[in-house]
Structure formats: structure tokens, C-alpha cells
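Note that one protein chain of the assembly has been removed; the remaining protein chains are unaltered in position.
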Amino acid sequence: MGRTRIEGLLEDVRRGELSVSDACERLRAFPEQDLGVALLDHGRELRTGAPEAVLAEGKTAEQVLAIARQIEETEGRVLVTRVDPSLAQRLVGTLRAGRHNPLGRTVCSGALAARGRGPVAVVCAGTADLPVAEEAGETLTFLGHRTERVHDVGVAGLHRVIARLDVLRRATVLIVVAGMEGALPSVIAGLVAAPVVAVPTSVGYGASFGGIAALLGMLNSCAAGVAVVNIDNGFGAASLASRIDASLT
Amino acid sequence: MGRTRIEGLLEDVRRGELSVSDACERLRAFPEQDLGVALLDHGRELRTGAPEAVLAEGKTAEQVLAIARQIEETEGRVLVTRVDPSLAQRLVGTLRAGRHNPLGRTVCSGALAARGRGPVAVVCAGTADLPVAEEAGETLTFLGHRTERVHDVGVAGLHRVIARLDVLRRATVLIVVAGMEGALPSVIAGLVAAPVVAVPTSVGYGASFGGIAALLGMLNSCAAGVAVVNIDNGFGAASLASRIDASLT
Amino acid sequence: MGRTRIEGLLEDVRRGELSVSDACERLRAFPEQDLGVALLDHGRELRTGAPEAVLAEGKTAEQVLAIARQIEETEGRVLVTRVDPSLAQRLVGTLRAGRHNPLGRTVCSGALAARGRGPVAVVCAGTADLPVAEEAGETLTFLGHRTERVHDVGVAGLHRVIARLDVLRRATVLIVVAGMEGALPSVIAGLVAAPVVAVPTSVGYGASFGGIAALLGMLNSCAAGVAVVNIDNGFGAASLASRIDASLT
Amino acid sequence: MGRTRIEGLLEDVRRGELSVSDACERLRAFPEQDLGVALLDHGRELRTGAPEAVLAEGKTAEQVLAIARQIEETEGRVLVTRVDPSLAQRLVGTLRAGRHNPLGRTVCSGALAARGRGPVAVVCAGTADLPVAEEAGETLTFLGHRTERVHDVGVAGLHRVIARLDVLRRATVLIVVAGMEGALPSVIAGLVAAPVVAVPTSVGYGASFGGIAALLGMLNSCAAGVAVVNIDNGFGAASLASRIDASLT
Amino acid sequence: MGRTRIEGLLEDVRRGELSVSDACERLRAFPEQDLGVALLDHGRELRTGAPEAVLAEGKTAEQVLAIARQIEETEGRVLVTRVDPSLAQRLVGTLRAGRHNPLGRTVCSGALAARGRGPVAVVCAGTADLPVAEEAGETLTFLGHRTERVHDVGVAGLHRVIARLDVLRRATVLIVVAGMEGALPSVIAGLVAAPVVAVPTSVGYGASFGGIAALLGMLNSCAAGVAVVNIDNGFGAASLASRIDASLT
Amino acid sequence: MGRTRIEGLLEDVRRGELSVSDACERLRAFPEQDLGVALLDHGRELRTGAPEAVLAEGKTAEQVLAIARQIEETEGRVLVTRVDPSLAQRLVGTLRAGRHNPLGRTVCSGALAARGRGPVAVVCAGTADLPVAEEAGETLTFLGHRTERVHDVGVAGLHRVIARLDVLRRATVLIVVAGMEGALPSVIAGLVAAPVVAVPTSVGYGASFGGIAALLGMLNSCAAGVAVVNIDNGFGAASLASRIDASLT
Amino acid sequence: MGRTRIEGLLEDVRRGELSVSDACERLRAFPEQDLGVALLDHGRELRTGAPEAVLAEGKTAEQVLAIARQIEETEGRVLVTRVDPSLAQRLVGTLRAGRHNPLGRTVCSGALAARGRGPVAVVCAGTADLPVAEEAGETLTFLGHRTERVHDVGVAGLHRVIARLDVLRRATVLIVVAGMEGALPSVIAGLVAAPVVAVPTSVGYGASFGGIAALLGMLNSCAAGVAVVNIDNGFGAASLASRIDASLT
Partner (left out) sequence: MGRTRIEGLLEDVRRGELSVSDACERLRAFPEQDLGVALLDHGRELRTGAPEAVLAEGKTAEQVLAIARQIEETEGRVLVTRVDPSLAQRLVGTLRAGRHNPLGRTVCSGALAARGRGPVAVVCAGTADLPVAEEAGETLTFLGHRTERVHDVGVAGLHRVIARLDVLRRATVLIVVAGMEGALPSVIAGLVAAPVVAVPTSVGYGASFGGIAALLGMLNSCAAGVAVVNIDNGFGAASLASRIDASLT
């Protein structure tokens, strides 16, 4: 404990057991050494409200398995994202309570206690955007939130959007997932009062440039109340939505 | 006259005044020399249905004035686009019947005879997109078409779009002008059966990148029936719309 | 049935079985709840003149098969684009009247009644651009239009373009498909009076950047009367051309 | 009044003065015609929780003055953003209660009633990022929120960030404004539990590409809980933060 | 035969077997109908000095085989570029005199008669750039030119460049192939008087962006006398070099 | 004088006035010290066939004036490019024989002796491309070549190109200057046998991106025999053309 | 003085004038409150070896003047970069010992004590790159290093580079400044053993894209031992070179 250690040091100075010069040296090291430890004590969950998740992409299977097991052991739960089918099988076989969502490419074990007011709406423009929406949905469930899924509401068929207005309007926060021109968040943000987290997807071809078109569309939204996360970043959208909904608890 | 020259040559061959070999040599040159002249006879208007317009940008004032006067003299009418105020003043002072549209940055003299079925709808997402819409509208009027302007119908306020559905649906072709995320053409193309010509504008800031965001949004439209022209290219959109509407005459 | 439901409600009001106040409440819900259903009744075809097509890319085989079967069942016809060979085989085996165009990567069942005046010219710069041209051609046929194919007319061999001028000039609308520098639409639009829908393809290498070079070339066409669709978007070009030709019926 | 008109129509049906068939026709037109009017009644503020603001950029001074006056008249308050000094002077002279913030380039008249729990922290990496932070701050104040400004806390001097942890941690939502490499939101989101709205600025030179470097840095944040708005979009960040904080009322 | 046909027609006129009017009609059709055929007779080789080559990339194996056989049949020689190993095997098995260069990915049969003064130097910065250099070398040989290869002369080892100055200075034209930063053409063009054709390659990683870095480097050469072809375009560089060297015959 | 100095040193060795060891030391310094001087003696003109030109852009007026005077003094002639009007006036006033070409933005004094076979064709797509074409033309004249200008031959009016085929075909090398989609070099290279140097210009707007569209179009030319220089680089194109034409002397 | 203040506090504890509990409270505040101040005492200079400089760009004149005066007051010296002429005049008038370098756009007052072994070579490819080289040179002088300037050694004239090899080889670190294709660092890094800090400049036009071409060229250097800083970032290059040279003291 940072404070206990500092008090001990000061006591030593007061009692003359530690010279001012030596104490000064040791104190100069504090902000850099014990601050870290102190923060590590509380951990990421204490600092930011959510435990660390494991992004499988870019790591070897062995690395992912080791990290996931360790987190499950320590924290009693773990979420792994961007898991390909063969790794998923190994994770489910290794974790104590691993569940695989093949569409969302997630494996998780356990979950946080229910929190937030919810529901968090996860809105999806097209069938091909579903994997990203599912990643967001699984993450929200893991983080303890109620979700409501709204699928297949593209801007070229406005009536479908309008038909779901009641669902859209009762959400505390909306995650809107869309590829191609990425116009759905603008349309929805003009219809609701809750914050909208826009997720561009890499769905599309040609001049969609792997999601850049959707990303730019969302960043340039003419509607107020829209913020954007990285392309295909369902996890990131859910993390932000979780912070918003959690503060309503 | 191409034909006259060829007939003369053939007469010379028939009369034995020109050898087959020499005639053959001179004919080999024809496609390259007189074809040009022949096509020039009919002119651009005959070939493509529309007279040449003058893009003032990138030309000196003297060049624009000279070209515009010459076209007005020859064809009895002329359209000059991208005219800054001082050039506009000189053009109006020089042309026989020059009219200046300051918002659309056009000067024109005369017009083509009325044609097409119309109306051609010119739809505009925001106040800042008006110059491009006006360029399109002036061009259509010059080319002999009836137009109907629909202003300020952004996707963040869907009700405004829906409120103008009757106007949108009676157009033979729609020019939809939008900056920022450029989502308006997708929304409109999902509501009407006529072709939609989308014009991205350079309106916006930051990641709109001078209209690239809107351009990409329009190219990736999830709605069928949308084609795109260059950023801020109101003239180009009007040219295409004119070809479409003119065929309905 | 939207209309039927509204008529029933009005009858109830007329017969005094529903109070004006209650009817008003239920009607206020219409735009958001039943409007969707009502519009679905008329359907996309009624609104936009063309039935919904299925883009196979980005969807699982199971999703495509289910959606295609459902549309064939409901509407009596269906078009699926971007179909790889193994999915094509399954689609042909599942649909009642599925036909596979391997070059165009389409499977369709049935077709719309003949319409438009036509022919729609589908012009193709090189052999490698044929898949995109075939996608456009198949879509046009499915949508009920007459087409005329013009292949292998690159700008580096102008004589081939000029040799086909009669075909180009009798089309009601021209789809011009080109990769590499994408200059063909400019050349053709200078020779004909009908609208030109330019389709950039990803054919090329190096600085073609997967079709960006052709796309930019087409957007910057110095010829009037050219509009552009997304890279490799044969379906989109055909959709626009269909709207144009259909209005000539 | 939408509802009034519908009630009148229903009364006509009930009284037999309007046939079911005619009423049905007129009702079918509702979603498209009167829905707009009805929604306009409630207005954007009712739908989305915030009144419309005026972006001065891209509009003529006359357009801005007219729009701002009209909104002030109708709604009793108005916010104008991206105002240059000469326009600001005219706005202040025209509006009944216009106040100019020269650093934030805003003019506003009136404000919404206090709401939210707050404070909303507006954190700024460098002196040159202040105009964007001020735009966000002014907007939040206009929208009725308490704000707390934290200036000059760049990542190259971590101690400054750590020194302000108490302020950062008591905010309900944090707007973090940074140019150059845009790393500040990642650092802060790792230290707090509230949602972080990252605003990239065009501050920088060379390979900052007018804010693209900061934008990409923020989109790729390795910290969870970060969402991004457009480059220099202080207004957009404030709009999102307002939606988040307002739901805590 | 174009000329033969025209001569026949003229003979008919001379002998009175064809009226001037009929001949005129048939000749007017030439530019658009028979011109194509006529030009095909003389062919690309007559117009541009080089026969058509076949780019295998983007074509099906069947298409390449058919086209190559037809050209070999008609013109007695053919060059196919960008040939993968399995297609190469089929081409060699099908053509009468097919030779495969695996490094250069070419198959050719026959060659043009020797021409030009030569040698054309083909200079290559690194081992990984060899395939592009070989494509250029094979093309030059096929087109009848003498070549001299200079390999492995990167700018980070200037002495290697200087050691080969005699070879570089006796070339009539130099093709300089380089990836990564693409600086070699600048260095060489400052040392010789002959024209330099720079070929950027996609060799590199990271911020080489598939050859863009080398391409930009070459386009921005501070040395006079450098022109650039597309990334990896060994064939294009050879075609240009051939035109230059051929004029020295 | 490099050679003179070396001869003197060798004479000293021969006469025994300089020891072999000392001479060796001084010679070892040559490549690094005197080589520069020696090469400067012969100069760039001896090495590369053309004297150094002065690019005024990016230099202060004082720097340009000093450099230009020095070169005129030493070499008897000088070419300065990218000269704005006020600098041009000062240059003409300072140089002994300065001539200003306002359209081409050049000032030159003197010229090289006539060389090459010529003419070099300078072909220009549009009026706005003239400054770049003039820069190329002036440079060629300064370097001693005959030029022939061909103006206003855009691809949207093919007949104009075909009408000038005789001029195009008698050139030893063609510089083709075009902005917008940059298709002109492809068309021309398909019609002539001489090498084509393509110059993209920054003429255009929107998605022309300051000449990138034209640059990419030219790099992706489907015609053989085209090489490209930097955007607006009339000087560079002329330098390459000069090297090609000069070798025909 | 941070250390002094901590020592004072400890002395107070030792002498019993401050209770352990109170001291603990005040020390706990250090990392977040006084740590900042403490670190400011030691300052950036103690942590990183160099005092903070003021980048004038993006700040108002008033802000720059205030910050510069404060740093001069506190630290006895200050460096301001990117100063335009009018601001420079005011700075020189305000600071106690301000010196203006107009070419390098710097104003500095005082300097650090001499350190490092040096010389640091500042190598510059062309006259137009001089402002960036001067910014680097002034910064190095301010930071206490010996510099040696090598100007006008472009890669198109290798002899100039080779002629200066002795200077290049005696430097402890080399800053190489180049625009256009940015090839100079590759060439130099192949000739010396010291680290090379490459600075791309925005010098160039067309496809130099404001320095991107040079930046990419440098990042893709085929020579080992090259690192790159931001475009035009002479200050950054000097900062790194200073750290390298300073460690040789």
C-alpha cells in the first residue's frame, strides 16, 4: 500500500533512522514505482469499470490460450474476441466455462453482474454486418448489460427504420452497425435522443475500401449525437456503450 | 465538305485523270483528315445533343471572353460555368444577352428550345450545397428542361424528405446534391423509380476531405439506381439528366 | 394488407365501433409501425420499379440460399449476384428455375416482363472486363430489357470504337465498362447523345489500385453525359440503365 | 397540427361526411405529407433532445443572419458555430442577446435549462487545440451542462495528466481534444471509467495531414471506451456528451 | 486486305463498273465500318511499330490460349506476359515455338527482326526486382533489340553504380528497375545523357505500399531525363524503350 | 581544369618533382575532392547533354537572381522555370538577354545550338493545360529542338485528334499534356509509332485531386509506348524528349 | 527547486516541525499536484536533456510572446520555432536577448552550455530545403552542439556528395534534409558509419504531395542506419541528433 509505505518512511525520518538525503532519494522514486503498483492493485476493472478482454488476432493460439486461462483463473471470467473456429474449439476445451458465438467470433466464460438501465440497442444495416453486431452484442452481455437487437434496417428502405422507432427510442444508447455508405447512424441519430455509437464495417466492395467509405460517412454525419469507433470494432462500440449505460445504474 | 471532296476524287478516277494508285494513297489519308471535318460539320450538338459549354476555371479572363463571344456568335447561345464575380461582370458586358446567376456562378446567353418531359428534380441537402444545385439548375434551364427545386432535405430530418415525396416521385430524373456524408441519394433512390444522379459537394470539414466522404458514400450507395458525378459537378449532373430527360420528348 | 387494415379501421370509425380518439391513437402509430408493413405490401418493386436482388458476397451460403428461396417463392423470380461456383451449384439445385451465368457470376430464376425501348448497349474495353459486363447484361435481361453487347473496344485502338458507332448510337443508354485508365466512357460520350453509365473495373495492376485509377478517370471525364457507379458494380450500372430505359416504355 | 388534422378527418368519417375510400386515400398520403408537419411540431428538440445549431461555414453572411434570427425568434435561443470575427460582429448586433466567444468562434443567444449531472470534462492537449475545446465548451454550456476545463496535458508530459486525475475521474463524460499524434484519449481512457469522446484537431504540420494522423490514432486507440468525432468537431463532441450527460438527470 | 479492297473498288470505278455515287457511299462507310478491318489488316504493328502482346493476368487460361494461338497463326509470333507456371506449361504445349522465361513470367514464340542501334540497358537495383527486369528484357528481345543487363546496383552502394558507368553510358536508352525508395533512376540519370525509363516495383514492405513509394520517388526525380511507367510494368518500359531505340535504326 | 591539373601532377611525377607517394596521396583525394571540380568543369552538360536549369519555385527572388546571373555568366545561357510575373521582370532586367514567356512562366537567356531531327510534338488537351505545354515548348526551344504545337485535342472530340494525325505521325517524339481524366496519351499512343511522354496537369476540380486522376490514368495507359512525368512537369517532359530527339542527330 | 522543496519537507519532519500525517498528506499530493510542479522544477531538461521549445505555429502572437517571456525568465534561455517575420520582430523586441534567424524562422535567446563531441553534420539537398536545414542548425546551436553545414548535394550530381565525404565521415551524427524524391539519406547512409536522421521537406510539386514522396522514400531507404522525422521537422531532427551527440560527451 502506497500510503502505508510512505508513512513508514516518514516515521523513519522522524525517528532519525533514515537521513533526509536517503529519504529524498527513495521518495523521488515513488511516483514511478509505487504509483504503478498501487494502480495495479486496483486493476483495470477498478480504474475503468471493465476487465481486460483478449483480442485473439495477431497472437499465436498458444499465447491466447495462456492469457485467457490466466484471466479466467484470476478474475473468474474472460472474453476473447476475433476467434477463428479452430482456436474457438481449443478455447472452449480449455476454459472452465467457455461459450462460443460463431457468428460474433467470440468465446467467453462467465460475465459481470447485471448493471446499467438498458436496453442497449444493437442496430444492424444488413445481413453481412451481423458478425460485427454480434461481437458488440456478446461484449455487452459479458459486461452485464441488457441488449435489444434490430436487424436489417438499411437506409434504402426507410420504412423498416421507421417501423422500429419504438425500439430505437427506448434504448439508453444505440450501437449502429453499417457498411457500404454508412448512412444509417445519421438517419437514426435524427430520430432519437440517446447517444449513437456508429460502427463502420468492412462490408462492401470497390470504392468502399474495406470500410473507409462507411467510416468517413459516419465521421461526417450531419446529425448531432454520433461518435464513431474503428472499422469492424464491435468490441470497442460495446465498451463505450457499456460505460454510458453503466453510469445510469 | 467531305463528301464533295470524295466525289471529286472518284470522278477523277472515273475519268482516268487520277490513277488508282494515287487515289488509293489519297483515300488512305481520308479517315484522318476529312473525317474530322465531316464530324465537325455536324458538330458536338448534333453528335451529343448538347452544345459545348465553357468552364471558366483554369482559363484566363481573356480566353473565356473570347471563347464565349465566339460561341454566342456562331451558335446563338452560350453557357459559361464557374464564373467569379468580376469575370461575370465582364461577360455580361460583352455578350449580347448575358445573364448572371451569382449563386450558381453561371453566365448564359440564350437557351435551347424546350425539350424533354420533365420536371427534372434538383434536390439539395443543405444551404451550403446550393451553389452546386444552382449550377445544375441553370444548366438544365439552358438545355431546355423544366426543373423543380427541392431544398434543405437532409437525412437527419427524414420527415422533410418524406414530406416532399410527391415532388420527388413526379420527376423524370432526380439530381441529388449533398455534402458531408452524402447519404441523401441512397434514401431518395429507395423511394422513387426514376434514375438518381448523385452530386457530392465539397461542403464539410475535417474528414470530409473536400467531398471525398460524400463521393465515397454515394458510390457505395446500398440503393439501386444511383450514379455519381464528380465532386461539385453540377454541370455534369445536369448534362446527364438532360440526356435522360431529352429521350422522353 | 396495409390498405385493408386502414380501411377496416376507418369502417370501424364509420360504424361507430371505434372512437375517433382511439382511431387517432392507432393511426398515429401507423407511420412507425404499419407503414413498414404497408410499404412492404407494395414492396420495393412498386416504389422503385425493380425487385430486390441478393448480393451473395459477405453472406454465408445458408443465408443466401434462404433469402433467395424466400424471394423466389414470394415474387416468382429472383436474381443473385457475386455467386461463387460452389454456391451457384447449390442455388441452381435449390431454386425452382435457377440459371447460372458463370462469367457474370449470377444465378437468376425467372425475369420481369419485357419493358423499355432498348437496346441498352453494354460496352466492354477488354477481355478481363467481361465478368463485370456480364453481370450488367444478366441484370438487364432479368429486369426485362433488350441488350446489345459490344466487346473489346479499347481507346488504344480507336478504329474499333469507330467501327461500332452504329450500334453505339442506336442504344437508349450505354453502360461502358473499363479498367486500367478508364478512358473509354469519355471517348464514347463524345460520340453519342444517349446517357453513358460508366463502370470502372478493378482490372489492372500497380497504380491502378484496384480500380481507383479507372474510377477517377471516369469521374473526371471531360465529356458531358457520363455518370459513374462503384468499381466492378455491373449490377448498379444495370439498375440505373434500367430506370432510364424503362421510362421510355 | 398533425393530430388535429387526423382527428378532423376521422370525425368526417364518423359523421359520414367522408367515405372510407377517400379517407383511406388521404391517410395513405399522411406519412409522406403531414408526418413532416407533425414531426416539425415537436421539432428536432423533442426528437433528439437538442435544438438545431447553425454552422456558419459554407453559408453566406446573409443566410446565417437570417437563419439565426429566425431560430432565436421561434425558439428563444440559438447557437451559431464557426463564426469569423466580422460575421460575429454582425450577429451580435442583430440577435437580441448574442454573446461572442472569439476563441471558440461561437455566437450564442440564450441557453437551455440546466440539465445533466456533470461536470463534463473538456480536456485539451495543447494551446493550439484551444479553439476546438472552446467550441465544445460553449456548446455544452448552451445545452445546459456544467463543464470543467483541463488544459495543456500532453502525453509527452505524463505528470501533468496524472496531476489532474481527480478532475478527470469526477467527470460524467470526458471530451479529449488533441492534435498531432492524438494519443491523449488512449492515455486518459485507461485511467477513468467514464466514456471518452475523442476530438482530433488539425493542429500539426507535415504528416499530420490536417488531422488525419490524430484521427487515425484515436480510432485505433488501444484503450476501451473511446469514440471519435470528426476532425475539429468540437460541436459534435459536445452534442454526444450532452446526450450522455443528459440521460443522468 | 484493306488496301487491296480499296484498290479493287477504285478499279471498279475506273472501269465504270461502279458509279461514283455508289463508290462514295461505300467509302463513306469506311471510317466507321471497314476502317476497323482495314486498320486491322495493317494492324497495330504498322500503326505503332510493335505487334499486340497478350497480358495473361485477368484472363482465363482458355481465353489466353485461344488469343495467343490466333496471333501466332496470323502474325507468326506472339508474346504473352504475366504467365503463371501452369499456364506457361499449357502455352508451351500449344504454341508452335513457345519459350518460357520463368523468372520474367513470359512465354513467347518467334520475334521481330533485329532493329534499333542498342544496346538497351536494363538496370536492376536488387535481386527481388529481377522478375520485372526480366519481363522488360524478354520484351525487348522479342521486339528485336539488343539488351545489356546490369544487376544489383542499389543506391546504398554507390561504388557498384560507378563501377558500371561504361555500360550505362554506351546504352541508347536505359530501363532502371527499382523498388523500396526508387532512387536509382535519379542517380543514373545524373550520370548519363541517354533517356531513362524508370520502373517502380512493388518490392518492399510497410510504407512502400506496394510500390507507391518507389513510384512517387521516381516521379519526383530531381534529375532531368527520367520518365516513369506503372508499378512492375516491365513490358511497358520495354515498349517505350523499343520505340526510342527503333528510331535510331 | 580537371584534366589540366592531373596532367600537371603527372608531369611533376615524370620530372621527379613529386614523389610517387605524395602523388598517390593527392590522387586518392581526387575522387572525393577534385573529382567534383573536374566534373564541374565538364559540367552537367557534358555528362547528361543538357545544362542545369533553375527552378524558381521554393527559392527566394534573391537566390534565383544570383544563381541565374552566375549560370548566364559561366555558360553563356540560362533557363529559369516557374517564374512569377514580378520575378520575371527582375530577371529580364538583370540578365543580359532574358526573354519572358508569361504563359509558360519561363525566362531564358540564350539557347543551345540546334540539334536533334525533330519536330517534337507538344500536344495539349485543353486551353487550361497551355501553361504546362508552353513550359515544355520553351524548354525544348532552349535545348535546341524544333517543336510543333498541337492544341485543344481532347478525347471527347476524337475528330480533332484524327484531323491532326499527319502532324502527330511526323514527330520524333510526342509530349502529350492533359488534365482531368488524362486519356489523351493512350489515344495518341495507339495511333503513332514514336515514343509518347505524358504530362498530367493539375487542371480539373473535385476528384481530379490536383492532377492525381490524370497521373493515374496515364500510368495505367492501355496503350504501349507511354511514359509519364510528374504533374505539371513540362520541363521534365521536355528534358526527356530532348534526350530522345538529340540521339537522332 | 523540486529536490530542495522535498528536502525542506523532510527536514521539517526530522526536526519534528511537521507531523508524519501532515507530511504524508502533502507528499501524497506530489504525484498528482506537486509532482507536476516538482517535475517542472527539474523540468523537462532534467528528464529529457533538453528544455521545452515553443512552436509558434497554431498559437496566437500573444500566447507565443507570453510563453516565451516566461520561459526566458525562468530558465534564462528560450527557443521559438516557426516564427513569421512580424512575430519575430515582436519577440526580438520583447525578449532580453532574442536573436532572429529569418531563413530558419527561429528566434532564440541564450543557449545551453556546449556539450557533445560533434560536429553534427546538417546536409541539405537543394537551395529550397535551406529553411528546414537552418531550423535544425539553429536548434542544435541552441542545444549546445557544434554543427557543420553541407549544402546543395543532390543525388543527381553524385560528385558533389563524394567531394564532401571527409566532412560527412567526421560527423558524430548526420541530419540529411531533402525534398522531391528524398533519396539523399540512402546514398549518404551507405557511405558513413554514423547514424543518419532523415528530414523530408515539402519542397517539390505535383506528385510530391507536400513531402509525402520524400517521406516515403526515406522510410523505404534500402540503406541501414536511417531514421525519419516528420516532414519539414528540422527541430525534431535536431532534438534527436542532440540526444545522440550529447551521450558522447
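Per-chain numbering from 1; labels A, B, C, D, E, F and G assigned in written order.
As a convention for this text, contacts are C-beta pairs under 8 Å (C-beta built on N, C-alpha and C of every residue); 3 or more make two chains touch, one makes a residue touch a chain.
Because the structure is predicted, anything quoted here is derived from the model rather than measured.
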| item | value |
| --- | --- |
| Partner chains on view for the chain not depicted | A, D, E, F, G |
| Of D:G126, D:G144 or D:G236, the residue in touch with the unshown chain | D:G126 |
| Interface residues of chain E (partner: the chain not displayed) | 127-128, 157, 159-160, 162-163, 165-166, 179, 203, 205-208 |
| Contact footprint on chain A, counting only the chain that is left out | 31-33, 35-40, 44, 55, 57-59, 63, 67, 82, 200, 202, 210-212, 215, 230-233 |
| Interface with the undisplayed chain - residues on chain G | 44, 47-50, 53, 162, 172-173, 189-197, 215, 219-221, 223-231, 235-237, 239-240, 242-244, 246-248 |
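What we mean here is this: only the chains that are shown with their structure count from here on.
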| item | value |
| --- | --- |
| Centre-to-centre distance between chain F and chain B (centres being mean Cα positions), rounded to whole Å | 38 |
| Computed distance of Cα centres, chain C from chain A, in Å | 38 |
| Numbers and ranges of chain C residues touching at least 2 other chains | 31, 35, 38, 44, 126, 157, 162, 189-191, 206-208, 212, 215, 219-221, 223-224, 230-231 |
| Which chain pairs touch, all of them | A-B, A-C, A-D, A-G, B-C, B-D, B-E, B-F, C-D, C-E, C-F, D-G, E-F, E-G, F-G |
